[in-house]
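All protein chains of the complex are present and in place, except for one that has been dropped.
After this line comes chain A, so read on.
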Amino acid sequence: MSRLSRRPVPLVAATAAVLLAAACGSGSGSGGSTSSTPVSGGSLTYAVDTEPVSWDIDVSQQDITGSIQRNVFDSLVFQDDKGQFHPWLASSWTVAKDLRTYTFHLRKGVTFTDGTPFNAQAVKTNFDRIVDPATTSQYAAGLLGPYSGTKVVDAYTVEVSFTKAFAPFLQAASTPYLGFYSPAAIAKYGSKLGAGGPADVGTGPFVFSSYTKGQSAVLTRNPKYDWAPATDSHQGPAYLDKLTYRFLSQDSVRVGALRSGQVQVAKSVPPADVKTLTPGSGLTVISKQAPGGVYNLVLNASRGPFTDQRVREAVQRGINVDADVKSVYFGAYQRAWSPLSPATAGYDSALTGTWPYDPKLADRLLDQAGWTARDSSGYRTKDGKRLSLVWPLMPQNLVSQQHDILGQAVQADLKKLGIQVERPRQDVGTFVKQLFGGKDDISDYSWARADPDVLRLYFNSAETPAKGGANGTFIKDADLDAWTEQGQTTLDPAARATFYTQVQKRAVDLSLVVPMYVVSSVYGASTHAHGITADANTWLEFHDAWLGK
């Protein structure tokens, strides 16, 4: 079984994820004007909120590892923010009809920064290292799915094979987690690659010069770089001499450092600060909607009151999503109508407005479901049992984006309908055990991934959380299973769109989820920093970045 899950956002870098309504839309802004000519040179400092645990792209499952190492490692193909694939280290490729073999013709003349050539053997060495159990890959091995092997056809041609049809491979191959280490570095450093620094040798526009734990990672320009994707606005080496990542976990410190000019770019700008970053202050906002699953409340249809679809629908229609999202995120958030983000191919915009807030309908549905009596606290009861739902809170250090506050608003909405929502605070161990065991009524998460196949993780009955999936609904629906599997076996965008549109509609019709808001990444940047764009993962790209006056 293929597992292409990206870690869901609650655990990943806590993107403040609020954007001004005006700044909405999946297009990305860029610091400063574009009329001036880029200049080479200068040093840019970028303040990020989390720090890699392991720097090894073959091992790590962290967003921060992938986003920083993106500068150091190139991939076979490049995925633009519309989901299209472009040549990168592979100048062309063919996919067998059965989707089990991918043949890549590699670009010639590419060298690693240690001087060794990038070739077919390098691809094989890297992919074989990922699936080697000794690597204990937490994520990249999942991206390779049913991998069976890589064949070196000639010096610049490789055949990557799978034991069964594997449509998501191109998308997987575009991620930094399937980037390429110099085989010489792998031989020399092996498991020490996770420590970061100069041992991490790739082909990318930057070289990993040094790493100081708890403080910074310094990347310097790769002067030989000449193989950027054609979609970049320039070819040749990066403009910046030096790119420094500073690890500043406190929101106020990151924003303060940006305002005082000590860093030029800051990640995860908190909602309250977004409006104050104006060109007048020499600062600007770069925002980008994340593809994949939006922030959903996931309703567990396998236990308790939620086995009755009417109760699920009552909850879906009885939550005032518009008002809740608006009040918690300063009225600047885009509420969601589909479990899939608008920034993902196959998004069904027809769902917009189809399930508005309707407390009267919710009341009727609950009456019909037999929850007619009320107890002394005003909660509905049936056969003497209170209508009570369990929605555990994650450990405080894992709560991000004020999800606990948003949860209080939801709790209040449901209380008005006579539904009690319990929110016990759990440690990670208990939380995971309950969730994996399907013992919660409600769970909440988003799941960033640049492919609608993410819907399979949410709604296919085989993808339970215990198996690495995201199906907290625990639904077993023949249609949802069939469509999500069919979507995986074709590369035809129109056919896939049909399947995934049906999936989104059915998931909303069955009231399996309450989509809340579209997760976005919000960055603050100095107006002197130009050419910075966010990629399909909402990560910032620095190959085209330059510093103006």
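To be clear about the criterion, a residue touches a chain if its C-beta (ideal position, glycine included) is under 8 Å from a C-beta of that chain, and two chains touch if they have at least 3 such contacts; residues count from 1.
Rule of thumb we're sticking to: contacts and distances are computed from a predicted model.
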Absent chain [UniProt protein name; select from "Aspartate carbamoyltransferase", "Acyl carrier protein", "cytochrome-c oxidase" or "Peptide/nickel transport system permease protein"]: "Peptide/nickel transport system permease protein"
Full-complex contact with the absent chain, from A:Asp322, A:Asp367 or A:Asp427: A:Asp427
From A:Ser249, A:Gln402, A:Gln420 or A:Thr489, residue that would touch the chain that is not displayed: A:Ser249
Of A:Gly194, A:Pro237 or A:Pro305, the one touching the omitted chain in the full complex: A:Gly194
Candidate in contact with the missing chain, chosen from A:Thr37, A:Ser260 or A:Ser349: A:Ser260
In chain A, positions touching the absent partner: 3-5, 7-8, 10-11, 51, 53-54, 61, 133, 136-139, 141-142, 191-192, 194-195, 212-216, 246-250, 252-253, 256-257, 259-263, 394, 397-398, 427-433, 435, 445, 465, 468, 470
